[in-house]
Every structure is written in structure tokens, then in C-alpha cells.
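Below, a portion of the complex is reproduced, with chain positions unchanged.
Per-chain residue numbering starts at 1, and chain names A and B are given in the order in which the chains are listed.
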Amino acid sequence: MIIIVKQDAKEERVRDLIQWIEAQNLRTHVSKGDYATIIGIIGDISKLDDDLITGLDIVEGVKHISEPFKSANRKFHPKDSIIEVGEQKLKVGHGNFALIAGPCSVESEEQIISVAKSVKAAGATMLRGGAFKPRTSPYDFQGLKADGIELLLEAKRETGLPIVTEIMNANHLPLFEDVDVIQVGARNMQNFELLKELGKTRKPILIKRGLANTIKELLMSAEYIMAGGNENVILCERGIRTFETATRNTLDLSAVTVLHELTHLPVVVDPSHATGVARYVKPMAMAAAACGADGLIIEVHNDPPHALCDGAQSLRPEQFEDVAKAVRRVRAAALGEE
Amino acid sequence: MIIIVKQDAKEERVRDLIQWIEAQNLRTHVSKGDYATIIGIIGDISKLDDDLITGLDIVEGVKHISEPFKSANRKFHPKDSIIEVGEQKLKVGHGNFALIAGPCSVESEEQIISVAKSVKAAGATMLRGGAFKPRTSPYDFQGLKADGIELLLEAKRETGLPIVTEIMNANHLPLFEDVDVIQVGARNMQNFELLKELGKTRKPILIKRGLANTIKELLMSAEYIMAGGNENVILCERGIRTFETATRNTLDLSAVTVLHELTHLPVVVDPSHATGVARYVKPMAMAAAACGADGLIIEVHNDPPHALCDGAQSLRPEQFEDVAKAVRRVRAAALGEE
């Protein structure tokens, strides 16, 4: 970390600052220029409060020379990570594309098995479905919970597809024993207590970017899991909150590219939640594939009475099949170059 | 809820939509105009998926006639709520102003007691201090935890000030037995599992608005707590995330006014976290008082070796005293009219 001290700072106050830093068992290296004084700090800066120093009236700014994420950092692990999912050790990352599909909520045995079979036939490599549902309103349906997980496991037995489902409470972990990938939703991205508990497992964790979280904060949340010893982390871009209201959120596809530069972890994209509109899912899925995403997570429903739902964010199985084909074509073309 | 159907929608598809709604035990009331068809829905719409309907290609839009929050809604409770805190039943709301002050983190007995005494002398009505700290990095100091709460209780015994401290995990609730106000941090505003557990207690809960959460979402999170039976909720505006970087967050003071219109719950403002800069705390505290906030939560430190910290977000006790006086003057002037 370096501190840039203002030109007009009084020497005495700069000296106080240096002493205070050194009192915290850190070494400093001061370089006085004509233009500014730079204080380099050497040692374990993890207890140093950035905001506190930035706010000092004698400080122009603070700059981190090394990123605060270690385990997730590509600098220290230049090779792409490959995450292995389920008993069949399905690979995700480094050219292994994950096509995850399924309904928003698990509703019944018939529903989930029917969707599972049709998305498998269309090329999905994993089945997703919500059992515990984070709902903005306490009065809204909160999911089938344990029963929903049972139904997902039933669908897994029927189709062989590994299953992905969201956790909202570390106390529920025993229910997730046979779940293949545990999802952390956007609202829980900085639920650090939950992340720590997931760090103690060895399950693959799919962690979604929070609606107002930066790319670096997503990496720090991955770091929470990895710091606990669980290196099986898959990142997910699912749209951020902006002023634009034409789509539910704004899908930030440059995040895929930036993440690939900063980390070795695989990055998947959720075009269904990002746009909130079924007819936007296909173009955004193709765009994600084109810019190098390691996978997609797409909502597919299969409920005849819902057949009116041309809209919303869920695709019908035959629409998903069309998306899957297009994504394969685009991926091949995008990779064709290297 | 009403659904506005597009002018050019095929009759058959509109009929399908109506049937699907009615199949969910809801009644509909259709009004065909020259300009649009409106479907009014009567009944318990809590299981109805808004996004799904909005996304239908035949739907122009969906409009909720009644707000989804009930217990927090001023319509059903026109009078301001007064929350009673601690054994002394300190009142917050409806003209009872809460001046909450204390350090970011509890560090030592000496520190917390010294700060407690000085903020009390300056007019603080409650003591705040972090024992469990939500930190973006797993490598950063995470607080003194249970020991921090012990020290806060010690300070309470010394000064009589009720204490406010943050919870991050419902499993820690037993440690909060003697805490007077439990704080839910911005990152946990939509940790619904935590909110549900807090709804089972009868403790006052101070819930902070998430960085990217709307005012309505804050109310829905309050509703989670109240739906469990705990009506002792205090809302807190602490800045939202925008493109502006001159302050850490953008303090949204109009939220105070909007919240007072929508809900009967008290609203306090945290100018320290919102701005991240100590010298901006005073003007923002005065502004919050002027627009009717029911309290302030302000960071104050009292650590001689930190004396260099003119900046950052913490005030020194003598600065806090100056803020407290100014706030009292401004409040009196703002109220002078009614």
C-alpha cells in the first residue's frame, strides 16, 4: 500500500502519521519528491483502515499495490481453475462450459422431472431449481424448502444431472448434503457468516454478484469461501442495479472479461434474472458465450397451464433447445480464433 | 393489483391470462375501454408472480393498488410509532430524538468506557459500538465478538446508556440478550433468514438500508421483522451507491421524508458511514435534523494515538459535542413551525 501525502501537509503531521503506522508493526519507506511525498507501507496491512487514512486531511489518496484477494487471484494461480461437480466429476472452467437450466422454483415432482428430462435432452449439463426462495416480501411463497430439495434429488436420480440450488441459512447445510452445487444468491453475497460456513465444506459454490457490488467485492466474497479451505468457487454475473428500467437489471458482460483477467475461477452468466424477460435471454446468452463466459444459468419452465407465459424470464423447453444450439455455434466461432 | 393489457393483444390470449389468474383462486374484474383493457385482480395476490405477468408480451404493465407492506404501512397505523429502548424505556420516534454515538469497533474497556462517558456528557442518548464487524475481506479484523459485547455491557453499567450493536448471525442471538437495540447492517438488509429470527424477539431492531436497496425494499425488510410479531423497528438511511466518488456513498435525505409518508416507524440517519469523511458529518447531521429525522447515529472515537485522524469518518468527542449542539438548534428551528 502506498499513501500519497498532500504537497502542503505540515511535516509534523506527516511524522505523526508515519509513527502511527509503525506503531502497528508495519515498516514504511518514504520518498519525497518535488511534487508529493509517497509513503510506502511494508508488512501485513490487513488491520490498517483504508478509509481512515484516506479521510485524513493531509492525505491525497491511498493506493493498493497488491490486490486484497489472494486465493482467487490469477497472479498467484495463472492457470484457469477447473471445478469438478458431482460424482461424475463434471468439469466447469478452462473450456468446460456449464449449461445450467431449470425452473425458478421447484413446484412438484411431475414438474421438476419433466423439466429435467427436457433440458437434459436439449444439452443442459446441470439442473437448477429453487427450494429455498429469497423473497422481498414475507408474505410471498418461500419455496418448498426441504421437500423441494428432495424433489431435486429425485430428478437427479432420474436424469443423472447434477443439481444446483440456493442456500439462505447455514443451519440448513445438512439438507444440502447431496446437492452438487450450492448457490449463494445475490442478496447474500456479503452474508459473510454464511460464506464462512460454506468455506468449511468442500462443495462447489456458485456465488452470484450482488446488485450493487463491484467486481472486486465479488472476488472478496469468493475469497471468504476460499480462505476457509474450499477452493471450489464458481462466480456468476447476473446484472447490476442501474437507472435503466427497460430490463430488470443491467447485465454487465464486461465483468466476464475483467474477472477472467483478475481470477482463475470460472465465470457463468445468468441472462434470465439479469434481463427479466424471456425474449431477451437468447441474445444475451449468445453475447455471454461470445465474450468467454464459462457457462450459463437459464430459467426454463415446463408447465402447460403456464403456457401463456411467452414473456417473463422463463423459457419453454423448446425455446431453451434453440438457445442451447445458438450458444454452441457462437462459442465455437468465438474460440475459433485462438 | 391491476393488469393493463396491450391494445393489440389477441382476445384469445387475454382470455387465457384471465383463466390462469382465476385458476389461482383469484377473482378478476375486466374493464374494456377504447384505449386499453384493464384486468383488476381481487383476492390474495401474494403468490402471484409480478415479473412473470409484466413480462408477458400482451401486457403493457402491472400496477399495485395497495402496497405490499402492511404492518409498516402508515395507512393502517396513521400515528407515529414510538419505540421504547432498554429498561429505562427511552423513547424513539414521534418527536423523541435518538442521538446514538460511539466508536466503529469496540477495542478495549478503557476505550469504550471513555467514549461512552464523553458522548453521554455531550448529549448522546445511546452508545453504539461494533463487536461483530462485517468486513469485505476475510483477512481484515472481524471485531472482538462476544468480548466486544461484554465491554459494551460494561460501558452501559458505567454510564446507563442503552447500547446498540450489530448482529451478523442469528446463532449469536443468545449473546445479545442484554443488548438494547440490535442493528442489522446494510449488507444483511435482505438476509431474510436473519430478519425472520429477529422477528421472533421483542428487541428493538435498527435496520440499515442496503447500498442498492430502494426505500420500498427497506420497508419490506422491516415487514419481515414485524410479520414475526416484533413491531419494534427503527429504520436507518446510511447512503446509497451511486457513480459519485467524492463521498463514500450518497446520503439520500429525501428517503427520510418519503419514509415518513409511507410508514409510522422512526427513521434515523447515519452521516458517518454515508459520507465516510468526518468533516462532512456535521453539515449532514444538521441537514438530517432539518428534514425531520428521528435520530442520528454518529461515529465517535476517543483514542489518543489516533489523534491524527482529523479525517476519516470518526469525530473526536469535542467535535461530537459541537455537532450535538448544532443539531439541537436546527431541530428546534425546523419544528418551530408546526
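One rule holds for everything that comes next: contacts are C-beta pairs under 8 Å (C-beta built on N, C-alpha and C of every residue); 3 or more make two chains touch, one makes a residue touch a chain.
Quantities reported herein were computed from a predicted structural model and do not represent experimental measurements.
The complex in this file is a homo-oligomer whose displayed part has 2 chains and whose full count of copies is 4.
Following the convention adopted for this analysis, only the chains that are shown with their structure count from here on.
For this pair, subunit A with subunit B, the centres built from the Cα atoms lie 26 Å apart.
Considering their complex, residues 13, 16-17, 20, 23, 46-47, 49, 51-57, 59, 68-70, 134-141, 168-171, 187-188, 190-193, 195-196, 210-212, 217, 220, 223-224, 227-228, 240-241, 248, 276-279, 305-314 of subunit B touch subunit A.
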